[in-house]
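Apart from one protein chain that is not included, each protein chain of the complex appears where it belongs.
And now, chain A:
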Amino acid sequence: MAEIEWPWQYSFPPFFTLQPHADTRAKQIAAWKSLVLEYYRITKQAVVDVREIHTNPLFNNASINRKLPSEAVLVILEELGKSGNASPLDKTKQRWLVYWHTLEEW
């Protein structure tokens, strides 16, 4: 597995709590989106299973003891879906396909 250069947000605990303030939240989600894409591109993975996210170091930072809650993960995946970087594999939205590049870019 390739080494990932974590952004500063990754070790910033508030990053793992969905922010109620609108502007802050927008910035937070944007940071998450780029981090998710980066992570999947480097680790060469494509499938996200919401039920298994907490085994994934991306959403679970053991060094600061913070996990991103499942609801927040879903929010981020929905956002990725809107920009064409992800799509759900099943109707319950438990499994997602992450595109390193959008389909148009390919």
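Heads up, the rule we're going with is that contacts are C-beta pairs under 8 Å (C-beta built on N, C-alpha and C of every residue); 3 or more make two chains touch, one makes a residue touch a chain; residues count from 1.
Going forward, contacts and distances are computed from a predicted model.
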Next item on the list: Mind telling me which option in "Light-independent protochlorophyllide reductase subunit N", "Mitochondrial ribonuclease P catalytic subunit", "DNA polymerase epsilon subunit D" or "Vacuolar protein-sorting-associated protein 36" is what UniProt lists for the chain we can't see?
Entry: "Vacuolar protein-sorting-associated protein 36"
Notebook entry, point to check: If the hidden chain were put back, which of A:Ala31, A:Leu74 or A:Leu97 would touch it?
Noted result: A:Ala31
Item checked: Contact set of chain A toward the excluded chain (per top definition) -> 8-9, 12-14, 16-17, 19-21, 23-24, 27-28, 31, 65-66
